[in-house]
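Note that one protein chain of the assembly has been removed; the remaining protein chains are unaltered in position.
Labels A, B and C are assigned to the chains in the order they are written; within every chain, residues are numbered from 1.
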Amino acid sequence: MSIGRNRTAYIAYGFDDIALVPAAETIDPDDVDVRLRIGNVELEIPILASAMDAAVDVRLAILMSQLGGLAVLNLEGLQTRYESPEEVIERIVEAPQEEVVKVLQEVYREPIKEELVYERVRAIKAAGAKVGVASTPLQAQRLLPVAVNAGADVAVIQSTVTTVRFVSTRRQPLDWKAIRETIDTPLIVGNCVTYEAAIELMRAGADGVLVGVGPGAACTTRQVIGVGVPQVTAIADVAAAREDFLERTGRYVIVIADGGMRTGGDIAKAIAAGADGVMIGSPIASADEAPGKGYHWGMAAPHPGLPRGTRVKITYRAPLETILHGPARTDDGTQNLVGALKLSMATCGARNIREMQKVQIVVAPAIQSEGKLLQRQQSKAAS
Amino acid sequence: MSIGRNRTAYIAYGFDDIALVPAAETIDPDDVDVRLRIGNVELEIPILASAMDAAVDVRLAILMSQLGGLAVLNLEGLQTRYESPEEVIERIVEAPQEEVVKVLQEVYREPIKEELVYERVRAIKAAGAKVGVASTPLQAQRLLPVAVNAGADVAVIQSTVTTVRFVSTRRQPLDWKAIRETIDTPLIVGNCVTYEAAIELMRAGADGVLVGVGPGAACTTRQVIGVGVPQVTAIADVAAAREDFLERTGRYVIVIADGGMRTGGDIAKAIAAGADGVMIGSPIASADEAPGKGYHWGMAAPHPGLPRGTRVKITYRAPLETILHGPARTDDGTQNLVGALKLSMATCGARNIREMQKVQIVVAPAIQSEGKLLQRQQSKAAS
Amino acid sequence: MSIGRNRTAYIAYGFDDIALVPAAETIDPDDVDVRLRIGNVELEIPILASAMDAAVDVRLAILMSQLGGLAVLNLEGLQTRYESPEEVIERIVEAPQEEVVKVLQEVYREPIKEELVYERVRAIKAAGAKVGVASTPLQAQRLLPVAVNAGADVAVIQSTVTTVRFVSTRRQPLDWKAIRETIDTPLIVGNCVTYEAAIELMRAGADGVLVGVGPGAACTTRQVIGVGVPQVTAIADVAAAREDFLERTGRYVIVIADGGMRTGGDIAKAIAAGADGVMIGSPIASADEAPGKGYHWGMAAPHPGLPRGTRVKITYRAPLETILHGPARTDDGTQNLVGALKLSMATCGARNIREMQKVQIVVAPAIQSEGKLLQRQQSKAAS
Partner (left out) sequence: MSIGRNRTAYIAYGFDDIALVPAAETIDPDDVDVRLRIGNVELEIPILASAMDAAVDVRLAILMSQLGGLAVLNLEGLQTRYESPEEVIERIVEAPQEEVVKVLQEVYREPIKEELVYERVRAIKAAGAKVGVASTPLQAQRLLPVAVNAGADVAVIQSTVTTVRFVSTRRQPLDWKAIRETIDTPLIVGNCVTYEAAIELMRAGADGVLVGVGPGAACTTRQVIGVGVPQVTAIADVAAAREDFLERTGRYVIVIADGGMRTGGDIAKAIAAGADGVMIGSPIASADEAPGKGYHWGMAAPHPGLPRGTRVKITYRAPLETILHGPARTDDGTQNLVGALKLSMATCGARNIREMQKVQIVVAPAIQSEGKLLQRQQSKAAS
């Protein structure tokens, strides 16, 4: 559509802009299959835990695997910089508000140790758990082989935006061919939000792509650099790349939605938009067992002159099992994510993830009018 | 419309997105006919009271009938689980906020007693009142015959989403043929939100269908499982099914809007969208005579692992007669619902419900800009 | 556009949805002509004061005329029911919040006295001022001749929605032919919001039509009966009727926007949408000289069972001259309405009202994102 003379734009939709339409044939939720296959790795539930220091450490990764999902360990975070990351997290958590940015900037200056990379992965594998590991493109050739060597099941190369083509007069771009030859585990790469960028990552050998750049208006990436695409459209565009790539090559590259999801409804919408699975950070960080001890801090805009994400207090916490499998003790959709996904799929007539990717979507903005806000008090229970 | 490559969605509208256009020929409100016929049952007003425990008990049902409408008794609620449901409601109402979910989960574990089903309906009928009774598909074949036997005027089969086709490897779907043969009262089934699902329910023998699944963004169904369709579009689509079914079979199946209505304006819009009548919960629960004693609690997402709806305090209360027939003592549209509906119809030039289903609608979002919010204080009285 | 199967609606825009585009040729504001001609009555400024008891009494009407506009006296309000309306207003103003509706309902039960109708108009005329008088269709044949006899310059027949065709089995509709023959002053009729209704009023002999039914989402009419059309579209549609009627008959019927305007920007937009003038209530009631003594109360939904409008406290007040002609002492657009209108017209290159009706409009929603709300504090002065 036109947004001015000679200037066009396409409209992008987010989770809050859509809803799913119940089908005329419904399924028994107990018959719904939500498994996710990443290369040779099969997960019972299509949920990955984000490579964030407040969300994933050794203990959480083991638990996540036991509950059917896959945690991704951040190879450039506190776990691989410090022998005892708990103490550092304690500092972050207890810093007065005005010093948080300074503390965060300081603790991440400690160098990454390859032996800690190896050790952390070994500890998780020793417990019989599956685990993913993540590095930025810059460190991928150095850190990923160490982690894979230690037994990591899935490798992830992730930065705010990762493209195959990177033009620089002073830095060497990532050698995709070399990395693909070195890493023999499934490789997930991201983030991306467009058909073109996604299909290039697929051609470069990715087994999965992460979708999500500045999905929401309040995202740091959107605020600071103005860049971002709402998730429903981004997922649909990347899913279209997956289908075209599948048709051309016979290879199925999974699409993982990353960012902007908090409730079971959000996860259901991500898959309905075309995703094969999701990667979530905040919901995992809100687990009682999460390393963040009730706090969450992001790593947006990793640019020397731009700030690291703020520390955010997490109000509601629950055991990870409750968050993933319930029973839910709240009605805001943040607990029993898997049960909610299954019920959503059952209601939409989808027996499995592939069928869920084709259910009917409706554009139905979640914007509240003033009147509605006032009347929620009386009518909330009525729906 | 496109929401991404190869992914389309239709736009759905809610009550707050539309308004009704006054006609060039107006009608005397006193000449407006708002009667609703459900099979052989004729109601003076097109309003049903939802089968919710905070809204309908024996006393409320009798009063509702006297005022021209029809209350639907929940056959799986507290009234049929407890000899003295008032005491249980007392527990719900007086539970501290943090224990409400637990109390709600506990009290609904008590088994349903068929003798109480019979007794409750008899008590209402003994007072000469009309009454509807509701069960879920799972309990329909067991409970509805008992209630019909006791004299219930209308049977309702209701769950969040009810479809004729239900696929399960472990559960028996509802035998629609058998139920239709057993129940000789009018049968209302729901909820549904699409043409396809509605027309299948009509073919299966429903005399009426309930429309409404996650109509609002704040609905539990929408939040928890991402499913829902705003009511105006849902009603219009189901009403189109009614018209097509009527043309093909000569049978007129009524469309009852259920959910998301609070004011006379909402009810007028539901009918203008195509409904024959409405079923309302919160407005009834706010009656002085309602069993909920100033509280309301829903039953959304009836899945073992998902929570029952929260308890909500109702701020404004009034006698049921005032709510339905006025005179209104507030100007927010929550009182004198029938008077408001008649005035709305008169203004839109509609003599009866069928004519109201065809009045001109305008898309006029009820979203308030900041400026408007600030100026309401001064200008509210001016419109 | 489609809002569901077989159901269409048109989109309507309000003042907050649009903005005016500056022209490539601008005009000296001092050269801009804003006169409004109502039949043989010429006003220096295109602003009428609404027939509301908090806005217009004898004193205000005289002042309004001196300032170039025209006040419309409500012939069915307190001024014509009570010898000393000030005392009654005192009661309204001093009633505790919980008794306001009761007091309002009570004081308007006092019968209208024809001698007071005559007296009030005479008092205004004795001061050499122009004045309009308003009655409902029901009382028009009784009250308007008395007021016209006393010298009223303009007659107004107004109700929430007034149509030429009114169908009733028990009430006599207004005899438009008779009224047109009795009243020899210019006659303004309303309200209406559509082409059809407007053109019928024009054919029935109206010299002007009032546009505005439930213009805003927060309007009582919209809330209570769901009826309303945002003003920009309503004005444009009625203005189209004016042009067609002019072409066919050679008679120019003025279009007066009524409702939803508070700032100079709103008034400018009303005229840009096609209006010849505006009728405003709240801005007049906020004058130091207004009878409402700092309060405002509306008369929406004049139905026996529906409430009269609430009493609203007016926070900011100023002399009427400041409100109309400045100099403005605030920057929110509520003062110097005429100066703002002239500057707006000058900026849009319009020399007079007829040219202003054709300036370029842009759809530019006034919806504030959260981010914008937060940043207003710092950036408000920057635009």
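In the analysis below, contacts are C-beta pairs under 8 Å (C-beta built on N, C-alpha and C of every residue); 3 or more make two chains touch, one makes a residue touch a chain.
This one's a predicted model, so the numbers in the text were calculated from it and none came from an experiment.
> Out of C:D175, C:E243 or C:D288, which residue would touch the omitted chain in the full complex?
Checking each option in C:D175, C:E243 or C:D288, the one touching the absent chain turns out to be C:E243.
> I'm checking contacts with the chain that's been left out. Which of A:D57, A:E76, A:D153 or A:E200 qualifies?
Of the candidates A:D57, A:E76, A:D153 or A:E200, A:E200 is in touch with the missing chain.
> Pick out which of A:C219, A:A236, A:I254 or A:A290 touches the chain that's been left out of the picture.
A:C219
> Can you tell me which of C:E44, C:E106 or C:D332 touches the chain that was removed from the display?
Only one listed residue reaches the unshown chain, and that is C:D332.
> So which of A:G260, A:G274, A:G326 or A:G349 would be touching the chain we can't see?
That would be A:G260, which touches the missing chain.
> I need the residue numbers on chain C that touch the omitted chain, in ascending order.
Residues touching the hidden chain, for chain C, are 11-13, 15-16, 18-31, 195, 232-237, 239-240, 243, 263-269, 272-274, 325-333, 335-336, 339-341, 343-344, 347-348, 351, 360-372, 375-383.
> Applying the definition given at the start, please give the residues of chain A touching the unseen chain.
Counting only chain A, the missing chain is touched by 1, 3-12, 14, 16, 50, 52, 54, 101, 160-161, 163-171, 192-194, 196-197, 200, 212-230, 233, 259-260, 262, 281-282, 286, 296-298, 300-301, 303-316, 365-368, 373.
The rule we apply is simple: only the chains that are shown with their structure count from here on.
> Chain B and chain A are one sequence twice: same or different residues at the contact, by the over-half rule?
The interface of chain A with chain B is built from mostly unshared positions.
> So, what's the distance in Å between the C-alpha centres of chain B and chain A?
39
> Could you check chain B for residues that touch two or more other chains and list them?
11-12, 16, 233, 365-368
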